[in-house]
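All protein chains but one are shown at their positions in the complex.
Note that the chains take the letters A and B in the order they are written out, and that residue 1 is the start of every chain.
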Amino acid sequence: MKRIVKLNSPISIISHAAVGGGEERRGPLGDKFDFCDITDRFGMDTFETAEGEMGRIALNTALGKAKLSHKDLELLVAGDLQNQCVGTSLGLNSFGIPFLGVYGACSTCTESLLILSSVMENSPDMTYGAAVTTSHNSAAERQFRTPIEYGGQRAPSAQWTSTAAGAFILGRDEGKPSVTEFMVGKMVDGGTADGSNMGGAMSFAAADTILSYFDESGESPSDFDYIVTGDLGKVGSDILKEILARELPGCERFHLDCGLLLYDSERQDIHSGASGCGTSASVLASHLLPLMETGQINRILLLSTGALMSPSSLLQGQNITGIAPLIRIENKGYKKKNTTVNRK
Amino acid sequence: MNEILLKLLLAAICGGVLCVIAQLLIDLTKLTPARILVLYVSLGVLIYAVGLYEPLYDIFGVGMSLPLIGFGANIGRGVKEAVDSTGALGILTGGIGASAGGITLALVLGLLASLIFKPRSKRM
Partner (left out) sequence: MDNLEKKRLIDKHSPKTKLFKNSALAFLFGGLICALGEGVFLVLTGIGAEEKTAGVLVTLIFIFAASALTGFGIFDRIAKHAGAGTLVPVTGFSNAVTSQAMDSSSEGVILGVGAKIFTVAGPVILFGISSGVLYGLIYFFAGLIF
């Protein structure tokens, strides 16, 4: 079974924007975000609507950068962490764009870009589409964990749901970084029912997708600048690196995790790192795509990792299921191996 | 003066030890904070029932009564006194009666707080 899907006419990311909250502003990428609200409320009464507003600001900013109006968009693929995607609908419903909602836990960013580029490739008449992903720490805490002002302690392996949004306008400008391939990941048992260890639970799905990809494509990890995972955090990244080092030695050197880029472990009490689907969306929009646009990096694999679970499934002792869809983003005409980038 | 210091110290030691036991249970076992609180309240009733609470309270004072064990012991005492005075009906009326002050105040303050304050986003 061939699982890698090549796009015959690559779909490019012509514009993008990242929006974040207070902790994201304090993080190392804070300056690169298009907009941050240190109160995390974005002028709204509830955290649910704040998440929607964050997505609205992100989409408007990305549209502005591309000098487009929302009327130019023919499809919106978007999602968030809230039940029935209300984090998206509360902010984006007024745009009046045909909409597909995506719930892939924290894999939403890659999943949206995958679906949107695939639909656009098969619809030659379609000019522009948008993908938006949001997550909000307070909205997620309320839904999945404890009240916001509840005095609890987080486990060292726990991650911090980011208050962040990423919006992407997709089109057919060949001069921009393009989605050229994708591979849909399998659902993989995370081996744990511990909601404080999502990174660990997702790492096996990420390993499965990465190893399957290189097995089928026959390429070498060194053909890529980075193999980027969404939000494995410290724990999940360490597990992934151990598996990769064992199964495909050398591959682990190209690994980069968005969950470890968003916050500063020196100044911020991050525990295992960032999580939430806004993490990979905002890091892609604020950090990775600008690097690609300036030619500092040219080819990446992006795997936003998702942990499928609910408060009920965890209380029932059911294992978390990990997912890790993959997309390949590269600059057109890029052939030769890049050796100038200093890898972490 | 020394007597006061001793009382403060005893209360601190007892409260501290009860908290450390709970912390170790949280960190070393799968027990969640909610389960620990339930355990402590039930333990409080048990300790009162077997007659250990009063002598411990005489020594450690608030160190025994302020942790949730004291909450449980209060329920135990309420039940016992109600059964002594009203018979079988006391089994049902004693518990809530004895803990009514704490529960009512917590609930009313919670309601008030929900009207006055808005939750702020957590900081790391």
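Just so we're on the same page, a residue touches a chain if its C-beta (ideal position, glycine included) is under 8 Å from a C-beta of that chain, and two chains touch if they have at least 3 such contacts.
On a predicted model such as this, the values are computed, not experimentally measured, just so you know.
Engineer: Need the list of shown chains touched by the one chain that isn't shown.
Structural biologist: When the full complex is considered, the omitted chain touches A, B.
Engineer: Tell me which residue among A:S69, A:T146, A:S220 or A:Q318 touches the hidden chain in the full complex.
Structural biologist: Here the residue in touch with the unshown chain is A:T146.
Engineer: Residue-wise, where is subunit A in contact with the chain that is not depicted?
Structural biologist: With respect to the unshown chain, the touching residues of subunit A are 45-48, 142, 146-157, 189-192, 194, 197, 200-201, 203-204, 234-235, 238-239, 242-243, 272, 319.
Engineer: Across the whole complex, list the residues on subunit B that are touched by the chain not included here.
Structural biologist: Against the missing chain, subunit B presents residues 4, 7-20, 22-24, 26-28, 33-34, 36-38, 40-42, 44-46, 48-49, 61-63, 65-68, 70-72, 75-76, 78-80, 82-83, 87-88, 90-92, 94-96, 99, 101-103, 105-107, 109-111, 113-120, 122-123.
The rule is simple: only the chains that are shown with their structure count from here on.
Engineer: Residue numbers of subunit B touching subunit A in their complex, please.
Structural biologist: Touching subunit A from subunit B are residues 26, 33, 119-124.
Engineer: Report the residues of subunit A in contact with subunit B in the complex, numbered from low to high.
Structural biologist: 21-23, 39-41, 47, 137-138, 141, 147-149, 152-153, 160, 163, 263, 268-270
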